[in-house]
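Apart from one protein chain that is not included, each protein chain of the complex appears where it belongs.
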Amino acid sequence: MADETTESTLDRRKFLTVLGVTGGGAAVLSGCSTDKVQKLIPYLVQSEDQVPGVATFYASTCTECPAGCGVHVRTREGRAVKLEGNPDHPVNAGTLCARGQAALQGLYNPGRVRTPLARQADGSFKAISWDDAIALLGGKLAAAQGKVAVVTGTGRGTFSDLLASWTRALGGKLVRYEPFDFEPVRAANRQVFGLDQIPAHDFAKAQYIVSFGADFLETWLSPTEYQRGFAAAHGYHDGHMARHVSFAPRLSLTAMNADRHFTVRPGSEAAVALAMAGVILAERSGAPSDASGLKAVLAAWTPEKAAEASGLSADGIRRIAREFASASPSLAVAGGVGSQHRGAVQLCAAVNILNYVAGNVGQTVLFGADLQAGDGYAVLAQLADGMAGGQYAVAIVHEANPAYATPRSLDFAGKFSKVPFKVALAVFANDTTRFCDLVLPIHHALERWDDLRPRNGVASLMQPVMQPVFDSQAAGDVVLKVSQKAGGPLAAFNAPSWEAYLRQAWAAFAKQQGSADADGFWRAALARGGVFTPVAPVSVRLAAGAAPSGWQAPALDGTEGAGSFVLSAYPTSMLYDGRGANRPWLREMSDPVTKITWHSWVEIHPDVAARMDVQDGEILMVTSPHGSIEAPALVYAGIHPDLVAIPLGLGHATLNDARGSAGINALDLLGSQPSDGFLPYTGTRVTLATTGRFHQLARTEGTPRQLGRGLSDALTLDQARKGMTPALAAAEGGGHPEEEVNTEREVQALEGWRERQQQKTQLGAYAEDHPRWGMAVDLSRCTGCSACVAACYAENNIPTVGEAEILRGREMTWIRIERYWEGGEEQGEPLEARFLPMMCQQCANAPCEPVCPVYAAYHTADGLNGQVYNRCVGTRYCSNNCPYKVRYFNWFAYNRTAFPEPLNLQLNPDVTVRARGVMEKCTFCVQRIRGAQNTARLEDRPLADGDVITACAQACPSGAIAFGNVKDDASRINTVARDSRGYHVFEDLNVRPSVTYLARVLDPVEA
Amino acid sequence: MPTRKVPGVLASFVHIDAACDAIRSLQGKGRRDFTVYSAAPNHEIEEALGITNSPVRLFTLFGGLIGCAAGFGMTIWMSRDWPLLVGGKPIAPIPPYVVMAFELTVLIGAFSTVAGMMFLAMRDGTPGLAYDPAFSDDRIGIFVPAGADQAGTLAELLRSAGATEVRHDA
Partner (left out) sequence: MAATVHHAQTHADVTRDVVATLGTPGRGYNLMLAAAVSAFLIGAGTFVMLLKDGLGLAGYSPPVMWSVYITTFVFWVGIGHAGTLISAILFLFRSPWRTAVYRATEAMTVFAVMTAGLFPIIHIGRQWFFYWLLPYPNSRWLWPNFKSPLIWDVFAISTYLTVSTTFLVVGLVPDVGAARDKMTGWRKQVYSMFAFGWKGTQHQWRHYTRAYLYLAALATPLVLSVHSVVSWDFAMSIVPGWHGTIFAPYFVAGAIYSGVGMVLTLLIPLRKALKLEHMITEYHFDNLCKLTLLTGSILFYAYAMEYFVAWYSGNTFEQTTFWRRAFGPQWWAGWTMIICNAFVSQLFWFRKVRTNLTALFVISIFINIGMWFERWVIIASSMANDFDPWAWQVPVPTWADWGILLGSFGWFGMYFLLFARTFPVVAIQEIKEMIPMPRKGGAH
């Protein structure tokens, strides 16, 4: 039946042509997926790039957000098991964020559409064959006479071009829809520079970074790239680090990584930016000549006014303005989704001017790249009205979920339903497919040929890395086949296949790139992951209408009055626009800021909580003129008292994971009115009401204070420059100085004791010479983004346990990001965050080992704390005795519940899936260590530094984690770990951990 | 199969001193082979019989020593048999193994003590002697193995010592 069709299309000749093109086709041979197991074909002809037990890597492109990072897909036996960053790719340079890692759980998601579905008379869906589906759609299109609306969520690329010309041929309307369209940035650039573009930002080059609510470490434009740049600039390196100041109403992850975060009144950021620009322009020469025209306007925007508007001190604004200007090049950014209020364009314009007068444009703000973004909310809203108005006979939604991602007040679903025939080309059954008459399962990005142009100069390729998991087809093939069926104007689209079409397009591209050999060009591009060419920066000048009209507080809808708050619906770095909601990893990995998993919450300020007598977890009813939602309260000192913040991304009708609460969709509270073409995510007034009901917060946080235990240490810039160790600094800061606790005689008695003990351990394998593995984590680079956690989940088959178990503190994160709060207790004292990635410290004197009665926990010859799952009986004594609490116990058969088919296909065959009742923990990716050692042995060479890299170190966009053999004196790990900032957590316990932390460096900024 | 009954005279006493007199006079007659029953250990009887310390303590001693050796031997050998390093401690440290040595000392010591007791009691005792349930209650019993010929005189002796009841069963 269903899979018969795919099988029959796969005749030998086609197979060979595929194989001829790339190893990607080989996946067809060896690929396994749930519904084809009975059709496994043995290796008759061993394909050269499919060796059982050996991983094959394919270059591809991540489609989890518009940034378009390059990935390497690790496949085993024709099955994708891990996503890793593509080192050649200009966007992410070998790293990958948590969302990117989780793309695999999209590929293998049980919620995927498995076969074409057609709506029946009774409203139910019925599985139909592809031929029928194509025929049905073709017929409808032929009959539609161009009254066709197309919404696509796919990025800029050959397919979107095809779709564009296709829709044009039809005479229909196409909308490229990204919920986070960053329209304000684009609009502001139009206004200030007369350039309809989104520039690239060079954080690495910046000496001073000011963020006006642009969460560039979370969801803003190209987070992974920016995090890399930020770490390079802001991470302490030979005596230097860039400053980072943040002005925003809410302490986001980005703001938590600032040297100083100022909580400003919602909507007043623009005033501060203008004031800063004014100060710079008034006091400093060297601003571009054409900026002088602004003097007059900006003079009106004194720091005093800004201070009044924002609630900051005028002197502070002045000082920061001067610092910003003197530290050249600097960089100011704005326009994050969370701070998109009705004044967002003004804000971005003000920031553009600030950058311009500080001479950053062309230095750190680089026009010409033009980062891709969607068409903007207004266009979609317009389309929806058209649908309601009966302008369309057929509506096609491709890889988008507008019914979820638009405010309920827009009633997209209702308007959409008015279209006679609605088609979804969807990977997942989501809130939009529910309303469709025909649902066509299309290939996931990892199953199809495709390309993406996230910005000028980056043409990134995708290739099928394995046999499709379900009976899906490439959207391109669907379009081409339908065109043939529909005929008429569409008859022109007659490529033999989508792949052929793509190859044609690339042949043209090759010519354009001046390459004669199209095939060679294509192969090289495939191998490299795409074609990456430098872009000449476009120099810009101020446009005519650049001068700001002046600032006034952005308008809010809803009635002002007692007990009314400004709502900020902000995206989290895990769920983004909601497409993460069906990825168990992203649901269980706690939000980096609040450390909440699985459910929605409402952030309110402690003063408000005190006033309303609300505690954490008490369910609040939030009401706006457009609707109301109920969610548990999180009392959070990091937001402005006037603000109520609710994360986006949950509250789906279908897209979900049953082991967590469905949550709520903050968009239900927003008005549908666009502002300057975008949706104001901040800009609605809401009121709060207590319900008296509770929903315990599923947090991974125990106690968020360090209690002076020196877990996540920090030094001031001066101390770091003096080369002080954290211990010394603590002593200076009035802490306990280092002192010898033993008496003279005791010291003598201890003389050589450790050596004698060592002697008694030299037996069997321990007598031989082995490497000793070590890790170093630079806390001045770590931003707490949790990419390492995702990588660890993927690499080590870590089960997700679900909300109920999280409430008992039973999460299994082998590596966790501990987020401690500092300060924020007295009035005016800033609330600061400290991050500490905590994984097994692989202690030399490991307390966990000797207490195990059965040697399940033991010391390997190369210095790891081995954990033999098969031997473990589960006394859990090792965990009791672990001061770092990094051992995790399988209380239930998590391995049975965490990987519902086909998610189990993602499991890494190199790593045991742990059974119920055994203890597990970080292994320093021992499978990778052994793999590298075997390769070295096969190539008959010693293991070189860098041969082994753990999943966490590999993924880290900040490059905060170093790993290697500490016995090799030249190794990178040694150079890093010997930094004066290096320290061990709980050093006094004499467990001698193998993980060295480099203290964070603080560059305090006075207000 | 039932053990063959030993013919003899069985006397039963209420009074302790009477029983002791009987014992002494029997010893005066050069008898050593008689058996005394009592419901509880009694010093007067022991003195009269001149009971010496039981050699059972030797069993205890050697049992204990064997246990101690076994304890150290097992732990040290097993640790070295498959050397596994834990917590940077020596492969076969002595201090923790004292615990196993101690426990086995007590365990095997106790076993051999009980075994010794059983062995010795069986060695000294003779099966098939006449017995009366009252002996486990409040009577003291003396059984003297004797053929029909001596029975009369023995019965007389015991009765004169103060036996409340004497019977001869062949």
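Every chain is named by a letter (A and B) in the order it is written, and numbering of its residues begins at 1.
Definition applied: a residue touches a chain if its C-beta (ideal position, glycine included) is under 8 Å from a C-beta of that chain, and two chains touch if they have at least 3 such contacts.
Quick caveat: nothing in here was measured; it's all calculated off a predicted structure.
Asks: Pick from A:88, A:323, A:557 or A:701: which residue touches the chain that isn't shown?
Replies: Looking across A:88, A:323, A:557 or A:701, the contact with the absent chain belongs to A:701.
Asks: Of the listed residues B:9, B:26, B:45 or B:166, which contacts the missing chain in the full complex?
Replies: B:45
Asks: Which subunit B residues touch the hidden chain?
Replies: 14-18, 35-42, 45-46, 49, 51, 53-54, 56-57, 60, 64, 74-75, 78-79, 81-82, 84, 86-87, 89, 93, 96-97, 99-100, 102-104, 106-107, 109-111, 113-114, 116-118, 120-121, 124-125, 129, 131, 133-138, 140, 162
Asks: Spell out the interface residues on subunit A facing the chain that's missing from view.
Replies: Interface with the chain not displayed, on the subunit A side: 701-709, 711, 805, 808-810, 816, 818, 820, 836, 838, 847, 850-855, 871-877, 879-881, 883-885, 888-893, 916-919, 986, 989.
The working rule: only the chains that are shown with their structure count from here on.
Asks: Would you mind pulling out the distance in Å between where the CA atoms of subunit A average out and where those of subunit B do?
Replies: 82
Asks: Could you list, by residue number, the parts of subunit A that touch subunit B in their complex?
Replies: Touching subunit B: residues 757-758, 760-761, 763-766, 844-850, 852, 855, 857-859, 992 of subunit A.
Asks: Along subunit B, where are the residues that touch subunit A in the complex?
Replies: For subunit B paired with subunit A, touching residues are 80, 82-93.
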